[in-house]
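Have a look at this one.
Only one protein chain is missing from this complex, and each of the others stays in its spot.
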Amino acid sequence: MMSKNKKEKMAGKGLTRREFLKASAGGAAGVAVAPYFAPRLAYGQKPIHVRCHSIYGGKAAVLGRSVTDGVNMWKDEVNRKGGILGRHVVTSFRDTRGKTEEAVRLAREAAASGEVDLLLDSCSSREAFAVKEVSRDLNFIIIATNSKTTELTANPKTRAPYHFRSAAQNLHDMAAGAKYAAGLAKKHGWTKWATIAPDYAYGRENAMFFIRFLKMYFPEAEILMELWPKLWEPDFTPYVTKMLGAKTQAVFTSQWGGDVVALLQQGALYGLHEKVKIFSIDLGDFTAINPVIKAFGKLPEGIYMGTRANPLTPATKLNRDWFNGFKKTYGYEPSGWSQQAYSGLLFYQKAVEKAGSTDQKAVRDALAGLEIVAPWGSPPEQKLALRASDHTNILYTEAWGKTVNKMPYVADVLTLSWDDIFKAEKEYFKEKGWV
Amino acid sequence: MDIASLLNCLADPGCMAGQIISGIIIAMVLFLVASGLSLILGVLGLLNFAHGSLYMIGAYFTYTVMASIGNFGVALILAPIGVGICGVILERFFIKRVYGLDALYQLLMTYAFILIFDDVVKFIWGIFDLSIRMPSLFRRPPVTAIGTIVPFYYLFLIVVGVLLVVAIWLFLSKTKYGKIINAAASDPEMLMCLGINVPFVYTIVFGLGSLLAGVGGALACPLRAITPGMGFAVIIESFVIVVIGGMGSILGTFVVALMFGLMRSFGILGFPFFELAFIYVFMAVVLIVRPAGLFGKVRI
Partner (left out) sequence: MLQVEDIHTYYGTSYIIQGLTLEVKDGEVVCLIGRNGAGKTTTLRSIMGLAPPQRGLIKFKGEEITGKAPFSIVRMGIGYVPEDRRIFPDLTARDNFEIARRGNSRKSSGGWTIEKIYEFFPKLRELEDHKGTEMSGGEQQMLAIARSLMGNPDLLLVDEPTQGLAPLIIESFVELIKSLKQEMSILLVEQNASFAFSVSNRGYVIDKGKILYHGSIDDLRENKEVHDRYLAV
């Protein structure tokens, strides 16, 4: 590729490895967060150390930030009340850079250090499966706060005794979302459906579940097409024209963050959200709502969206206060990621109190089947549970609504029933042989 | 597989026209980014992975101009120039040190800059996704033609893309500076022996390539969220286009960008799950048959 001459002429100054490392360290400095070991407390007790692993670079940076502030919020609240069992809480954060090997290496390091009491795995599903194996290997408590992939906890063959999930789950989200969509579709006769979901574990799984449950609740629904743009796809136009060309009446999408923004931006040029009913599970997150508002000058109305981390879901004081408290402290609205990390910590806090120690075995036993009250627990009791059978989080508010251009941007909220979700889940588990 | 909808579309001129337009639109922004990459690879022999970051900076500059002045026309001029200046600084202080070195060094250095630019962007503009409104000039009902609708902004994009490809081609093949750049691509040492300040030419070429990425970023702004790391989504595809088109060939880049766009828009109709794999297979075949790319010349 390079001519010999060019080589000779330009060979003058090479970049040495040291110079390069120096140059790249500048880049990494912004994302590496130094561990923080609090000074010994007056009462001489060792603090409880919560470690959080997330992604702080690239397009997923917003994920890392949301999670981190969810953790910080919990820590500050706990310490203000005198800690857990009289022990102060300290936190530390590590950047896995979205790489599975790095996530595994860091998880092993944390589990083996003897310094860390709890590890939050706040990356994506890709890392979560590998990190679960670390928990199994070292009998160390790891709570997955982001991965929604059902198989992570549902498959009894791969369960790990010290592994838990505080994230919502695709199966639950979609059983709820499809029920909501089916209700409206039945009423209005929307039979021609499309799905458009990012082409990786998360999108593939939730589109599959959506189709399955939509057909279950509304057998007349016909899926015209399944579309699979890759994650962070810049061009949605051909997908839009394909949907419009087929006279699609309604579309389900699990594009999130900038992707749902781009889908709506490019769709708007063709009048997509006026011509097709959009059911977006992730538009409801403020990380998407805010840029959509900037792109349109207002939030386009009449789009159906799942809402989590919203003061209206549920519309209780506890939830409102949490939402507003977060916003006031950190200057932006919490995301589902902040909420799920916070759930995991509430579970841990209660388990330690119940166990009376941070001993891994004792806390594990306390966590399994634990019930707590959380801002987004299903009203009226606002309970949230870590199901004993599969160590996964249940009973969180599953709500959908219609966009309106006024804070908190959702109206006609419908909260879906967990009885229905469990019914749908049971059927799926039966089919998979997971019961 | 959805071959039926591909066949239906091929039989329906309106649908055909619609998918062709979407393919062309994919091609336009990609062409702008890829053309700069191709220029830099062809002339400087540099694998610039940070090129996508320059596209990103173009988008952020556009955001800032829109937020402060609010005029998209001004943004379309200022943002690319700003990116061009960034490119010149980058080349002068860093990139020029890795010319002619092993591709691994180039990769390491330019990859480091992807991280650095992402952090700089996060530091200045924050980590949350940004966006701008469709400029008011283009906020009007789409044009209807050949049974399909063509968004007004897309017409504009196509016009700008075609004008730019003609302008770049004229510049490179008809002007003295273009010829100097061409000569620098084949034999920089000889060029130096004709009294031409080749390091300066390199800086200019890098700046121009960056400017083109900046134009891409600016034009993409009303269509995509502006986010740290957004360059990553375009850099791989741009490399694919440059490699298939033949590095250094602007015409090749343009033609292959169009092919790429059309393959995607029709691929999405026919086999939405495999359309990208299909393109990579195509690339592999091209490289086996013509290692220098469709429009490239083999150079030693």
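Letters A and B mark the chains in the order given here, with residues in each chain numbered from 1 onward.
To be clear about the criterion, contacts are C-beta pairs under 8 Å (C-beta built on N, C-alpha and C of every residue); 3 or more make two chains touch, one makes a residue touch a chain.
Since the model is a prediction, treat every value here as computed from it, not as a measurement.
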Residue in contact with the excluded chain [from B:Val65, B:Val198 or B:Ala292]: B:Val198
Candidates B:Ala103, B:Leu163 or B:Met190 - the one touching the absent chain: B:Met190
Of B:Val33, B:Ile114 or B:Ile180, the one touching the omitted chain in the full complex: B:Ile180
Where the unshown chain meets chain B, residue by residue: 176, 179-180, 182-183, 186-187, 189-199, 297
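Quick note on the criterion: only the chains that are shown with their structure count from here on.
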Between chain B and chain A, distance of the C-alpha-averaged centres to the nearest whole Å: 33
Residue numbers on chain B that touch chain A, as the complex places them: 2, 5, 9, 12, 14-15, 18-19, 21-23, 25-26, 29, 45, 94, 96-101, 103, 105, 108-109, 112-113, 115-116, 118-119, 122-123, 127-134, 142, 148-149, 151, 153-154, 186-190, 192, 198, 220, 222-230, 232-234, 247, 264-265, 268-269, 272-273, 276, 299-300
Contact set on chain A toward chain B in their complex: 1-11, 13-15, 20, 23-24, 26-31, 57-62, 65, 199, 225-228, 230, 232-235, 237-242, 244-246, 257-259, 261-262, 265-266, 268-271, 287-288, 290-292, 294-297, 332
